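Missing here is one protein chain; the remaining ones are kept as they sit in the complex.
Naming follows writing order (A and B), and every chain is counted from residue 1.
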Amino acid sequence: MTEITQSSSYSLTDRLDAAAIASAAPSQAQLMKELHVKRRPGWTSRLPPGLAAFATNPKGMTGVVILLALILFSIFGPMLSDYNPNRRAGGPHVMPSQEHVLGTTRMGKDVFTQLAYGGRISLTVGFGAGLTAALIGLAIGISAGYFGGRVDDILTFFVNVVLVLPGLPLIIVIATMVETASPWVIGAVLAATGWGWSARTIRTQTLSLRTREFVLSAELMGEKKWRIILVEIFPNMLSFFMSGLVLGTIAAILAEAALEFIGLGDPNAITWGTMLFWAQNNLALQSNAWWEIWPPCIAIMLTGAALVMVNFSVDEITNPQLRASRKIGLIRKFLSSRGRSADVF
Amino acid sequence: MSSDRALIEVRNLTVDYVGEHSVARAVNGIDFDIREGEAFGLAGESGCGKSTVAFALARLTRLPGLVSGGQVRLHGEDVLKFDKARLKAYRWNEVSFVFQSAMNALNPVIPVSEQIMDVIETHEPQLGKDGARKRAVELFELVGIPPKRLDDFPHQFSGGMRQRICIAIALALQPKLIIMDEPTTALDVVVQRDIIEQIVELKNRLGFSVLFITHDLGLMIEFCDRIGVMYSGELVEVAPAEAILTDPQHPYTRALGNSFPPLTGPRVRLEGIAGTPPDIRDLPQGCRFSPRCPHAMEVCRTDAPELRFYPEHRSQAACHLLN
């Protein structure tokens, strides 16, 4: 490529001195190797980009695996047990053994069986309430942001009211009034009071999308409003919706457990929260029956931790700045190994 | 007014964006000089890497960007190898920066005075608070803002005034080079004119060099001594400003010039550039411009041309057509 051609022109690269040549960047393939950048695995190529990013995120997938394990345990756990969760299955406070994998409660009920049955209700209520709250938040957030004006004023007022009303105390009032608050009632109340944050975030996002070209051009072309909302705006809200769903579910699972723990729930329902309630009431800790109290604790903590991990990955997918920081250590190493200063931002 | 001595020599500069599953080469081994007292312009469509070059020069490359190779030499010293102490001295004493959006370039919650004085107090502590304040007053006068407004907050100024304040901050330590990244894009046309005239006047008076970045080719030709045209992370032409319109060598430069109407002279049909710039993660073989080039030949699709100097045109260009 450096052969001299007919004209009097000359190549500038010939003028590069040794230092400039030595400082040349490695090839992209080499760079990827040095910074541990791996090509997108082939199997993700058919997934939509957001989902593919999620599927290759280690934190998110750990969370999903834990959640799946908990769900599978709740679905199939009861089939592994011969006991009825509501009936006496052995003596009071039997230590974990072959017969009772996680021991028995003071009432002699099998803890393992209760844990599996409880998971069914606790997870259903948690995810159900989280999903409902996220959907309400989505609908109100998009409407307020998209329609603007009076609609926005009124909806924003309600969003702010829901945000400032203290959730748990409000639920306590409602739950005491309905006499026995079944897990489903608690779930419904949690869904009805838990959509404030997600509505607020989605409203802000919609406001910024509203003036973007693709929305304006759809409007000019006379698209129907509901179509614009569904086709143009909603797909951009997916990650915020996901985030609202995850956070809403965490809040619902924790709040349900807390409510039942303080005795507001139906004590005959079997959930992780009521298991805690009975364990506390039966002085399980004071009588050293750790197996009555720790299993529901650990189940709730695992669910919370798994959802937090999923939320971390959703954050990283929506926010490129958070994603970028994962490579910072390797980038520093790359720079200092070449004698260059490594103050990276 | 510009001398022939190079202030900054950019050699083989390469900047990559490190993604999750790919590395995108945003700037691919470019070479150019900025001479003392010269206004050097970088032109090109958005996304061609011109701002990335500016940030690399100022040592401000942010994640996920990585200056993966090359040199930026200030009077022969490699800026990319500066340690913390030398870097602190380099910053603002030698190179300062004016951003595109004056709206976002000032911290909205602290008074403007503090944002001018802190840079003076950091680099010239011997002046003390009073000395720094005196300098700030002078700088305000220099850019034509009443010094009594020194303690106001950024939101209390108009867009044009905010940009003047940014210029005042850029001048605080009388640097050798001021990098201006689209300094007037966010302003309306009248204010734009005022500000550019003011920069020209200050440059003539104080003698600093400027690296000027804008997509407004007309403005750039008027203001700059020499212009580099970038396409998809590479320099395709470097030429004296007046030659960019009158004697363009590269087909892309010609197309770029054609898409801007001359202010005077006969009306000509505007020719935009067909197609869009390539995705830097998926570049064409050979010359990067070849898929959009009306004159593309067989060789253009296989071999990448290199930047060569053509003395008869006083310009450097990277195109097979010229050989």
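Criterion: a contact is a pair of C-beta atoms (placed from the backbone, for glycine too) under 8 Å apart; a residue touches a chain by one contact, two chains touch by 3 or more.
As a convention for this text, contacts and distances are computed from a predicted model.
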Practice item. For the chain that's not shown, choose its UniProt protein name out of "Fe-S cluster assembly ATPase SufC", "ABC transporter permease", "Spore germination protein" or "Methionine biosynthesis protein MetW". Key: "ABC transporter permease"
Check your understanding: Which listed residue (A:216, A:285 or A:342) would be found touching the missing chain in the intact complex?
Key -> A:285
Revision key, fill the gap. From B:155, B:295 or B:314, the answer for touching the chain not displayed is B:155
**Study point:** Options B:74, B:105 or B:132, residue touching the unrepresented chain
**Key:** B:105
Point to revise | Residue among A:64, A:202 or A:250 touching the omitted chain | key: A:250
Exercise for review: Would you mind spotting which of B:45, B:118 or B:194 touches the chain that isn't drawn?
Suggested key: B:118
Practice item. In the full complex, which bits of subunit B touch the chain not displayed? Write them out. Key: 58, 60, 62, 87-93, 96-97, 99-101, 104-110, 118-119, 122-123, 153, 155-156, 166, 169
Practice item. Kindly note down the residues of subunit A that lie in touch with the hidden chain. Key: 59, 157, 160-161, 163-170, 172-174, 176-178, 250, 254-255, 257-258, 261-264, 276, 280, 285-286, 293, 297, 300-301, 303-305, 307-309, 312, 315, 319, 321-322, 325-329, 345
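To be clear about the criterion, only the chains that are shown with their structure count from here on.
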Study note, to complete from the structure: subunit B contacts subunit A in the complex at 11-12, 14, 16, 18-23, 25, 29, 31, 60, 62-64, 66-71, 78, 80-84, 87, 303, 306-312, 316, 322-323
**Study point:** Complex interface listing, subunit A residues touching subunit B
**Key:** 1, 5-13, 16-17, 19-21, 23-26, 28, 31-32, 35, 37-40, 53, 56, 320-321, 323-325, 327-328, 331, 334-335, 339-341, 343-345
